[in-house]
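A protein chain is absent from this complex, but the other protein chains hold their places.
Chain IDs A, B and C follow the sequence of writing; residue 1 opens each chain.
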């Protein structure tokens, strides 16, 4: 069990409604307080009760931002755990379960753990999960008190009895755990003992929400759709404090049109959705392009087509985002890969939308949105946001021609001028035109900004040393964490990595970054066709020699990427 | 005026409501009956009355399918004609107009033509256009009787008085015309005297409609949107005769979902729209992909973004069509360039949709839809259409795995089985699944057909000899006619052409067709960014060295393309 | 099919994704009861739904199913009926699906009056997406999005349906399976667009409109209620003291869209290819 020295992974499995997420949310703060680096993610079915969901918590010697396939400790509440997870178990995995519920695959790795009994003793079946927390703490050698305080705080609102039952349930589990023999008590990574107050723990959704607030977002209108809804509820919870107007639309078409109406009137507005909802926003995207009105659109990707797998992850909507909306207009697309990037690119998205008067897409996915990790407070940047609007004079023309194609943006009710926007082709004043010459000039005006946008594009993050490497592995969005860790494990200086957090426009010297055709390019993405690989090829002219793709609804594990890259690197050297 | 020998172009200009289209529709049959090859197209503003619209009629020595910029005869009814058309006039252009209405640019080319007076004499201002027809016939040396018979037939329903007034108006114009001096009477191309019954005259809309009927289309549900509406009205007019169910939807979302419902129940269904309406159909496209249900979507393109120029032409929605709908699934895209191709690719679209159980897009544009030309009856093919469905047995599974990925398609009410389709990821029976393995297999199933689809892809039409050429000029959709004629005029064997009527998937050996990088590739398209050029590059790896683009809302004229190609060919040889 | 007595029954290992105690189970039971009693052949019945918890209902019946997009059940149902009017088409979906995302289709389905039955599982909440307000959510309900409480007037599906002269308008409650079953039976029998809004408690997310709440806030239509009187029905639909259950309105005089549009009895899938003669005759018109 040498691996456990700096990396210990625990998985908690149970049916929807059994409170598996509560296990994680109780354990995470306690584990952090014990000085461990933590990463956590979850996978769940599209149902409210039943089925089989699981969460993973990794305890690591240094900060990590991805999951491992390998399970060192499994705590299972349903008979479906074995079938769903058995490939991820190894010979030393500790399995905590009740034989009766676990089913036929009971073996020497399993530890009969009467959670049901503890729960009943504490006050009812709902407490099983809290008993599980007790067991885990004991096994990990963490004092129960660290958790009981937390339980007390958490459940205070529900009355003393509930608090007591929770604590009792935890105690029963804990007492069971500390009596287990030493070989059932894993070695954990050395706690980092870093100053708690220097770092924050959150999921991707929160990071995007924080970014939006930092950017001054004050309007969000959206229709619920997993996994995009989280950003809506994040902002709704903080709406009062930050003066954000939150409106749940009747459908996604209304959402983006309301967003544009608000933006026209001076709001910093955004919408959040997933691929299917974004389909319905296409015409709105096109409108944003035509009326040169800023809007930020967050797409939390999940597997399509159609309803697909509503609670799973995918990176299948890049092509759609690139080409969304009929006709031609400028846009930008960001795809953060870490919490810091999420906070930063969301700010950048607002700033870009405002300054360039265009729609900007932020592409995330279920994996990134739900995964919890930590960031250092001092890494969180607030970008300066230029005021997007000007006071109008009497002769104000919303689409006056300028060299850059950008006209200072006025809003109605601010200044002596009037502000007209029109979805038809229009003249400088924003009135319908049928002049071909005006059309030509307005098309040029709207597209000219693509040049400056491209000059400002974010450079990809470099992993390892691409100059000396023979193979460059490229990824985008949520795959940054897994590529970083896989390259670290691979520890082969022939292989380097690039992570793109801006997908459109791409930086000018993308071809150079890819070695101008002198290196082998591998692209990793969570879709079936290699959408980013196509874009890279199209934009840089560089051939992509290998695509590592996965569109099952699951994210890549570190092991998977290591295996694929090893194979390729090995092929390279022979 | 030597050019007139085999090519004479007339333009009729007037405000909406002045009956300019009537001029064309009266003249065209008469001109054809006189043995001329005709081509006609129109450009009009997005309004019902007023403004300035025009139609062009070309009389040519051989069949043509595109317009020329050069105007040999202009008949104008409004003061805006000069401003809008003057660049297209030449020193010998005959201009028929009333000085009072024509305005300040009256010169020696103008012939005072008192249409207003004739109309009043005949019975009112509405007859101006019919008087104009009389003038034109006289000038062209065509006996008036050929038209009066037609007028009689056309207006019979409106009563004898209306017929007489029309005839009177035509006569007055005719009498005026025959008194003009000989130098005001152009030389026309030699009539072809081909057997009338061998050829048909129609616009692109009709050709697509004919294709749909040939394919057995029996369901269309759509929401009006120019220029896509024509296909809807074409089928509505023939619904009774051919048993086609026609439903005007409340919006485009309803249209495509009704189309899919009907298709699921066994209809051969289609929808027609334009870019903005297609935006709203994205989720439906994705659904079609997921439930493997055929549907044909006709997009009549017009300039975007947003409402853009509703009555103009563009090829700006290719990227959208290629990537429409979230998630990944198979599709095909056709873009006919001639009437024959319109009839044929529409049939192919239905057949492909049925056999591959996918959504198929037919991309046209306003120019192609409205342009009138002739086709030989014996060129019109009816393609064999395989029956798309099977009778189900008791154990029928809608998504049973097969080698090709295609499952014989059952419909409800036909056989003992039940037929389930599901927008969620599903198992072989069509029931929701959350299995990653099932997901993987179903994704493979849905995408596998892309291979066979590609094998069957239509080869581009070759213009000239690409083997010996140094430059290959590529176009798609409506630009076939202009490229053909431009290459003919250019008469330079260093320049050849390729016209793609299928845009997705592209034929396997596209790179070979493009000369494997050994030739200069030029792409011509009516958009601002070169969307097809991008696709060609991405799919073939071949660089496109020059893009000839136009996104003003007007189609390319022959002269424009000749000029651009001459420039390039000249640059090539020096 | 499995057994002539229980034609719609799914295999016993079918995993029903609904929560224990949810009203959906009762609605499903009522629907199955109605179908059984009407002796509909499963091969000639199509259940159409959108997306949501309610919209999963057709997954739990052994029957033809079109489980389409969120909000888009009604247009799909229209297409199905027009393509084959021999099929019985029943739409079953949620309040969010039918009245929110699909609101426009609801209006225009009623205008068309094609022959379907719409069963709305009305739990006054978005269940599947974990508890945001739905169009029928009552004022002041707090949710993670409506943090200050719902401040929109609840959508009144019955009143809207009546305003467009929907010819069959009813409300049921999952707590009363027998009445629900019998209303659904009537609705399916009815020729035209029949709407049944079924109150269905969501025991997980809707803590305001519980089984208890629905019991206390529903009542029978008054004895003297005349279901042929649209204005009287409207008056009952406007009530908010208690929500009456039963058939509010029934108008046998509206012709169906299928009849008015002259849809023939032979389904489109049986149509033979256009004959060469007919095709040539059409071409002739372009001579």
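Here, a residue touches a chain if its C-beta (ideal position, glycine included) is under 8 Å from a C-beta of that chain, and two chains touch if they have at least 3 such contacts.
The shown structure was predicted, so the numbers you read here are calculated from the model rather than taken from an experiment.
Chemist: So which of the visible chains would the left-out chain be touching?
Modeler: Among the chains that are shown, those touched by the missing chain are A, B, C.
Chemist: For a quick check of understanding: of A:47, A:64, A:88 or A:268, which residue touches the chain that isn't displayed?
Modeler: A:268
Chemist: Which of these, A:125, A:153, A:400 or A:431, touches the one chain of the complex that we don't see?
Modeler: A:431
Chemist: One chain isn't shown here. Among A:31, A:202 or A:368, which residue touches it?
Modeler: Considering the complete complex, A:202 is the one touching the chain left out.
Chemist: Of the listed residues A:417, A:466, A:530 or A:555, which contacts the missing chain in the full complex?
Modeler: Going through A:417, A:466, A:530 or A:555 one by one, A:417 is the residue touching the chain not shown.
Chemist: Could you tell which one of A:180, A:245 or A:568 touches the chain left off the display?
Modeler: Selected residue, touching the omitted chain: A:245.
Chemist: Considering the entire assembly, which residues of subunit C contact the chain that has been omitted?
Modeler: Where subunit C meets the chain not shown: residues 99-100, 102-104, 107-108, 110-113, 135, 148, 151-156, 159-160, 162-165, 230-231, 234-235, 237-238, 254, 257, 260-262.
Chemist: Quickly run down the residues of subunit A that touch the omitted chain.
Modeler: 196-197, 200-202, 206, 210, 213-214, 216, 218-219, 221, 238, 241-243, 245, 247, 249-251, 253-255, 257-269, 283-284, 287, 291, 377, 380, 382, 385, 389, 394, 411-424, 430-432
Chemist: For subunit B, which residues reach the chain that was dropped from this view?
Modeler: 17, 45-51, 223-226, 229, 232-233, 236-237, 239-240, 246, 248, 250-251, 276, 306-307, 310
Operating definition for what follows: only the chains that are shown with their structure count from here on.
Chemist: So, what's the distance in Å between the C-alpha centres of subunit C and subunit B?
Modeler: 41
Chemist: Centroid from C-alpha atoms only, then distance subunit A to subunit C, rounded to Å. What do you get?
Modeler: The computed centroid separation for subunit A versus subunit C comes out at 37 Å.
Chemist: Indicate the residues of subunit A shared as contacts by at least two other chains.
Modeler: Counting only residues that touch two or more other chains, subunit A contributes 45-46, 51, 276, 306-307, 310.
Chemist: If you look at subunit C, which of its residues touch at least two other chains?
Modeler: Expected reply: 17, 51, 69.
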